[in-house]
Structure formats: structure tokens, C-alpha cells
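Every protein chain but one is kept in place in this view of the complex.
Each chain gets a letter, A, B and C, in the order it is written, and its residues are counted from 1.
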Amino acid sequence: MNVMQQIVDGVSVSSSLLLVALGLAITFGIMKIINLAHGELIMVGAYTTYAVNTVAKLPFFVAVIAAFVVTAIVGALMERFVLRSLYGRPMETLLATFGISIMLQQIVRILFGATNKAVISPISGTLTLGNIVIPYLRLFIIVFSILMLLLTAYILFRTKFGMLVRTVSQNRSMSDCLGINTSRIDLLTFSFGAGITGVAGAIVATLRNVSPTMGIEYMIDSFLAVVLGGVGSLVGTAIGSVIIGEASQLLTFVGGEIGARIIIFVLVIIVIRFRPEGIIKLESR
Amino acid sequence: MKQLWKNHTVSLLLLLYLALTPMFSNAFGVELTGKFIVLMIFAIALDLVWGYAGLLSLGHAVFFGLGGYMLALSYSLQKGVPSFMARFQITEIPLFMKPLTSIPMAFVLGLVLPSVIAFVIGYFIFKSKVSGVYFSLITLALAKLFEMIAINNQAYTGGFNGLMGLPRFPIGGKPMELDSYYYLVLAIAVVVYLFAHWLMNSRFGKIVKSIRENEPRIAFLGYNVAHYKIFVFVISGFISGLAGMLYVPMNGFFSPNEIGLALSTMIVVYVAIGGRGTIIGPAIGAFLINLLQNELSEQYPAFWQLLLGLIIVLVVLFFPKGIYGTLQEKLGAWLAQFRLRREGK
Amino acid sequence: MRKTTIRLFVILLVSALVLVGCGNKNSGSSSGEDGIKVGILLSSSGPTALIEAGMIKTAMMAIEEINENGGVKGKKLIPIQEDYAGDPSMAATKAKKLVMEDKVTAVLGTFTSASRQAVLPIIEQNNSLLIFPNLYEGEEYSENVIYTGPIPNQGLEKFIPWLVENKGKRFFFIGSDYVFPIVMNNQAKALLEMHGGEVVGEEYVPFGHMEFASLINKIKEADPDIVFSTVVAESESAFFKQFHDYGITADDILIASPIPTENDLAAMGPEAGKGHVVIQAYFQSVDTPENKKFVENYHKKYGNEPVNTQMEAAYYSIYLLAAALEKAEDITDTKQIIDAFAGQEFQAPSGKIKVDEENHHTHLNYYVGVGNLDGQFDIIDKYDPVRPEPWSKLLYPDHEEPWKK
Partner (left out) sequence: MNILETKGLSVEFSGFKALTDLDFSLEEGELRVILGPNGAGKTTLMDLITGKTAPTAGTIHFKNMNITGMDTFRISRLGIGRKFQGPHLFDNMTVEENLEVAFQGYHSLRKSLFFRKTKELKERMEEILTMIQLQDKTSHYAINLSHGEKQWLEMGMLLAQDPELIILDEPTTGMTAEETHKTGQLIENLFKGRSIIVIEHDMAFVRQVARKVTVLHQGKLLAEGMLEEIENDKRVQEVYLKEDSHA
């Protein structure tokens, strides 16, 4: 069995997982919003890509941008009309977002019909190194996800906006006193997180078909990755994704595809139990 | 008597309606309502954990499912090795499933196993610093996990297809009439309701509530919070398992859907919409949503999904206490004013 | 705030109740007139709607055509449609409604084996009639069910030898991890053995699995001539897509499958399915006058979506039912209707088909097709109706035949 290949594939799996989880690292990790509609944001991104790329025949990168814009708008609407009034009430947030997820699924079903849709992979061909084969598509996804990670990190830690975001998440009332328009920051932060998630949707759409219910699995995996890595830390999310991604590949030796997933779930549950703060702990008092 | 009426108006009205159903509705209607009642019991079970102790479990179907599977499996084992086993060259019932060949034993297991699992999970989680949303996330993962396990071990669980063709109501040997089974379920529902009511108005219930209200404080009053959480979780698991078992004959069929995410989240919705922390509220939520779904999903399938989502969002935004909770509040306030005016004169 | 709250609350309840109210009216009116009620129990919402929605359309189309030509015994067929959102328990509930409340003459529907078997006891207890128009694993027989879809032995009997002869002997079996694919693969393996092929690997993935890197990796390791895939639903398109991404073409390793339809090609993107071989009882590209008419009418009615085998099955199932009703003396007696099905023939779009004289399953034509870039299948081989064996003679040579009793 070609272990090297498995590890490489693991990297690509991790990278798409990282991509999907990145948005959640912001909405859940930083804003502490339990967004059960995270998967549906991915789905919206995927459908936007389908509409722009497959139907309207525009180039793929345009579709990616469109996916960002559309989901960012959806996110903004969610924040403005629902989440805003629920801050500090995680359980209510969780319920509301579940309601939203049902609605989004149905809306998409009405707009695009029930049948599954396809987004054509923008890149074909494979790279062969010795006995390892990597599709250029997956190579692209790896690079892209790393870029997205860096971009997000840059925005959060090197820009005024990012600084504001972190200030607000640290101490809301204080920020209010400092004259920061917190509600505006919340709006922007959430729709930014949503937008990234939409981009992730555009990317994963190239690996699979596009369907109204495609989001659920991604939603769960993203939460696992974020929590495993350490809530509120981008590095943590990256690490979480890599662990889960690699595990899901390498553990197939042990229990096959299904066994691998079961083992991962058990592992993550145990980690949450003993380190709720995740593998990467933010030092704070 | 008057007191009883005053405190339980809604519950009594609902009970009256349910008790009369078999008289004015056909077999289909009765079975449907029976199914609703089972879900009401399940909703009450979740309410104990979420509504009172403030622990939002997103994986409660695990207990419902365990209970159901015990009975469903037992039924399928009655005629020797079932086809779903035979298909995997299993020629005789494996040792660890032997106990299930006896239906009474299955009943016992259907109550014990969920409780035990609930205890293990509870002990595992509540003896740690895990709390709030992390508890919810763990239970979410658990629901997914059990779903996968049920699907994965198809040689023993019937896998993705589930267990079907289950005899209808063979409670104790020979089949039971639909109506009599319906009333049995209803009776159990009443008992569960009364039990939950007693439990949550006992000192225990008050302590559980104060855990929800202010966990650190109750510890400073000398209570071992973990024990209380575990206990209420186990009770809830037990009732969920019971509901799961009652569901099997009503449905004639049991599948991984009943142990996984889908049901777990739906039951949370029932409780939230009905009004958590009120015992009867969640039951009403379960009843109304299912009634609506059954009426609307056929005429407007697409529309129904939208409406359900919308209802959830609106309730969360405008009736955080749920339908019953809000009614209770408004009525209470109104009555108070009314009395004041009376006294004023 | 409080005011708005109350108002909202009222609006919510009222709207809900109103809907319930007119909901009832609708169902009332449909059962009013004198005619033959046919239940259509298929999902128009939920995960499986993507296929079942199409079946509803063709079934309705057939009913309209029949009614336009004077109906059955001068009576019109009255469809009563129920959506169960792909949930077996709800399927059971809705079946109860159709049978107990609407008292339909027959029910066409259910899609997965889970939903069929959830419905089965209700149909049997009420001695009603279910027409199941979909591919399934077989190994079942019910007095009250007519199975109009294909079962494993039919396609595989022709497909496996064809593959061994034309494409190669080394097979790698993959499938979604539940009964249907496993039964399929077991029969295929038996046939393969009989025709001197060899199994170089076998893997199953969880239902809804989306990440196939490691499986493709394993396949490349084993280097088979043919991947025999019974991976279903969304996993299927994910597999074909990623297989394609890894630069493996049909010429390197061929995917052979009894599953994909025109819809799946659309969902995976045609170039992912290009060159891979599929056996089905119907393709849109089938060249018969009946099919030309069928496809034309469909596209006129519902626009240019592809038509597939399940949709054709739903269509001819209605016609078979109509024929049986025509033949039966007393259509209030389910037994008579069921007996009338025996040996019933129909010139379907896919060619002449026939319900078996005894085993309640259906003799179907088979086509070997190759996926092309238009999202259609180029038919490269055809087989005349094949006898259905609910219990494959090959696997269970001496299995008792319940219909014999």
C-alpha cells in the first residue's frame, strides 16, 4: 500500500477541510456564534459557482468572487435580521441558525430544482512524482487554502479592521465606550466569515456534485476541526484540519473509510472532553 | 380539583382531545396521533435536560434510538436468524444478541441500556470543565457517531435500510388492538407527564433549575452539581428509551434516522417551539409541529420546509419562552391585571 | 415590542391554521368525483427528490394520456400525490393515509428499499396493491406488490459476460455500504467467477461518502481492467469526478456500473462519465417510435431535462396498471387486479416488456451504453427482455419460490 500517496492525499483532504472550516473559525472561533447554517453557506457558494460558471459560462475565478459576494450578503442578512438580537444567547443562536439552514436549503431547491448540479473542474491533468500522483486541481486547492489562511490571518492581525474585530470580540462593552461601532463590526465580521465559507463552497463544488443537502457533512467536519484545533485560533483550525484530514486518509488502513470516520469522531470527542479549549490554547486571564 | 384545573388547563384540554381522538378519527388518524404522543413523551424527556438543567443535548435521539433498536431487533429475531443477518453468512444468532430473543428481556434492555449509556456519557462529560455549547457539540458528534455505527454494522442492525416488517403491537404475546395500544401509549404519556411534573417541583427540581440559573452559585451552597446533572441526564435517557420502544410498534419500522441527527435536531425544535422548562410546552410543540407538517407537507412540500424554518426563527426571536411559555406569561400578566381591577372596585 | 410580539404570534397561528384548512379542501376535492384513485407515493422534497420528482412527472404524464384516451373502463384515473421527503417512516404514514383514508385502488411508488419495506406491511395488512417501479436488490416477493423495476440478475447476467469478453478479466468491486450494492456485487462476483474473471479488490464506502482519494489510490495499486461500481447517489458523482481528476481515463481503467443515468452524468459533468460503460433497462437515446414520442411529449411538457430509466419505469408502470385494471372484471377486488398483471405486456419506450406470469417482477430489455460528452449514452449493445429472478438461480440454486405456494 502506497503510504506516501495516502499522506499526500491527506494533505489535499486537509486543505479542503481547512478551507471549509476557515469561515467557521471566524464566526464561531472569534464571534462565538454557533452557526448551524454554516453548511448551507457552503451550499450557497457552490450553487452560485454553478450559476456563474456552468450556466452563465463565465470563468471560474469570476464564479469564486461571485460566491464570496453572494454568501457575504446572505451572511450580512442573517446577522442583521436574526443573529444581532441573539448575542450572548448561544442556544437561541443555534436554534435560529438551524431554522435558517432549513430555509436556505428549500429556497435553493425552489430556485434551482431538485436535481443535482455539476461544476466542471477548472483545472485538469495530474502531476506525477515517482509513484505519487497529484491532480493539479488538488494541488491548486492546497495552495489556495494556504493563501486563504494567510489572507485571513493578514486581515485579522495586520489591518485596522482586523484589530477592531479582535477588540470587539475581546471586550464588547469596552469597545463601545471607545466609540467603536460594534454592531457594524459584528455585521462585517460575520459576512466576511460567510463570504470565505462561500468561496470554500465554490472550491469543493469542483470535487463533487452540487445539491441542496450537501452542506451538513461539511458543517459537522468544520466544527470538529475548529474545536479540535482550538477555538479562536486560526493556527488551531489549520492544525485541526490537518489532523482530521490525515487521519481520515491514514486510518483507512485500519478500519476502511467508515472505520476511519468513527475513530476520528471518538478521538475528537475525547479531545473536547479533556481540552475544551482545543489543542492550541489562547493564553488569557 | 379547581386547583388542578387552574394549574393544568392546557394539559387537561390536550389530554381530553387525545383521549377522544379514537372516537372521531379513523385507524390512520389514530396511528398518526399515537406517533405524535410518542414524540411528545420524547420531547418531555429532552425538556428535563434542556428546559430545566439548561443542557442543550443535540444528540438525544441516541437514547430514543437505543431503546427502539432493542425492541425492533428483538422482534426481528423472533423468527430465527433474520434475512439481514443471513445475507452476511451469519447462520445463528450471535451470543451478544441472544438476550434480545426474549421480548420481555428486550423491554428491560430498552430501558436499561439508554440509561446506562446516558450515565456513561453524563459521567464522562459532567465530571469535566466541558459546559454550554461544548456539551451541545459533543452530543451532536455522538448523534452522528451512533448513526454511523448503526448504519455500519448492518449485519446486526439492518444497516441503512433499517428494520422493517415489525409486528404491530405484540405487547405480551398476542397482538394488541390499535385502539388499546393507543390508550396504553396515552396512559404512559400521562404517567411520564405527572412524573416529570413531580420531579421538577421537588427540591431536586429546584436545585436542577438553579444549576440552569447560576451554576457556580449552587456549588457554593454545597451541592455536587455533577451528580445532579448526571442524574437528570440518566432519567431523561430512560424516558427517551421508553419513547423509542413505544415508537416501534406504532411505526412498524425502525431505521438509523431514528437514532441520528435528523430526529435529534427535530426534537430540539419541538421543545424550543413549545416552550422549554414547562413540561407540557414541549409536548404541545411536538404535537403542533407534527400536525402542521402532516397537513401541509402534502399540499405544499416546498412551502412547508420554508414555513418550518420561518417558524423556528420567529419563535426564537419573538417568543424565546416558546409558544406555551409566552402564552402562560401573557395570560398570567393579564389575569393579574384583571384581579387588580376587580379589587380596585 | 410586546404589541408586535402578540401580533406576530397571532399571524403565525392563523396563517398555519388557514393553510391546514384549505389544505383539507384540496385533498377533499380530488377525491370527490367518480373515478379510479391511484396513489402516487414519491418524494417531491428531501434528498431523493432529485430522482423521484422526475418520476412523479412521467407518472402524471401517463395518467393524463390515459384519461385523454377515455380512461379505464370509461372511468378517469385520479392521481392522489403524497410527498414523504425521502423519510421511510413518513412513507409509512403517507401510505396509511392513501390506503386507509383515500382508499386508493393502487399505490405507485416508494424509491429506496427502506421506504418500500416500511410501506410493505401497511399494503399487505390492508390487502392493497403497491407498484414499485425502481431498481432494487430483489430477494423479496409479496402477494400485494408488482415490481416493475429491474433486479440484479437481469442486467448482470448480460453485463458481466459482455465486460469479460470485451473489456477485461480483472475486476475491482466498489459500492456504497448497504444491502443493495452488496447484493449487486455478490451476484456480479459469482457471474464473474463463472465466466473466468478475477476479483482483485473490493471496497465499500459509507453512504454519502465524498472523499475518494484513498479509494482511488487503492484501485491504482490493484491495477484492475475494470472498476465495477455500485456506489450510489451523491457519492457516485464524487467518485467519477475525482477518478477523472486523477487523470485516469476509461482507456486506463474502465468504470462499469449498473447505476448511472442521464441525471447522474449531468451531476458529475459529462467528461467525468465519458467512455465509461453502463447497463440500464432504458436510455433516453433508445431508438424506438414509442421512445421518440415519450421524450418529445416530456420535453414539451416539462422542458429539456434529460429523461432516465426511473422516469420511464414510472411511466410504463401506470400503463401496466391501466391494462391490468382493464382486464380485471371487478376492480374493487385487489386480488383480481393483481392476477390480471400476470403475463401483462406493454410496448414501452424501451421496447416490449412483460410482467412475469408468477413472480410479480418484470421482464425488461437491456442496453449497454457508453457515456458521451452530451450527457447521453451511446448504445453499443442491446438485449431482449430478460427473465427476472428475485432469488438469483446462481446464488441460491434451490431457494424456495414463495409464489409457487
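Just so it is clear, contacts are C-beta pairs under 8 Å (C-beta built on N, C-alpha and C of every residue); 3 or more make two chains touch, one makes a residue touch a chain.
Remember, it's a predicted structure, so these values are computed and weren't measured experimentally.
Screening B:Leu16, B:Val120, B:Val191 or B:Ala219 against the full complex identifies B:Ala219 as the residue touching the chain left out.
Touch with the chain that is not drawn comes from one residue among B:Ser210, B:Gln293 or B:Gln328, which is B:Ser210. In the full complex, chain B makes contact with the omitted chain through residues 199, 202-204, 206-207, 209-210, 213-214, 216-225, 227-228, 231.
The rule we apply is simple: only the chains that are shown with their structure count from here on.
More C-beta pairs touch across one of A-B and B-C than the other; that pair is B-C. We define each chain's centre as the mean of its Cα atoms; on that basis chain B and chain C are separated by 35 Å. The set of chain C residues that touch two or more partner chains comprises 44-45, 177, 206. Annotation for chain A: residues 106, 109, 258, 261 touch two or more other chains.
Partner chain C is touched in their complex by these residues of chain A: 1-2, 5-6, 9, 12-13, 106, 109, 113-121, 124-126, 133, 135, 137-138, 206-211, 213-214, 217, 248-249, 252, 256-258, 261. Interface residues of chain C facing chain A in the complex, by the touch rule stated above, are 44-45, 47, 49-50, 53-54, 177, 203-206, 208-211, 213-215, 217-218, 220-221, 234, 237-238, 241-242, 244-247, 263, 266-269, 271-272, 305. For chain A in complex with chain B, the residues that touch the partner chain are 34, 82, 85-86, 89-92, 94-96, 98-103, 105-107, 109-110, 216, 220, 223-224, 227, 258, 261-262, 265-266, 268-269, 272-274, 276.
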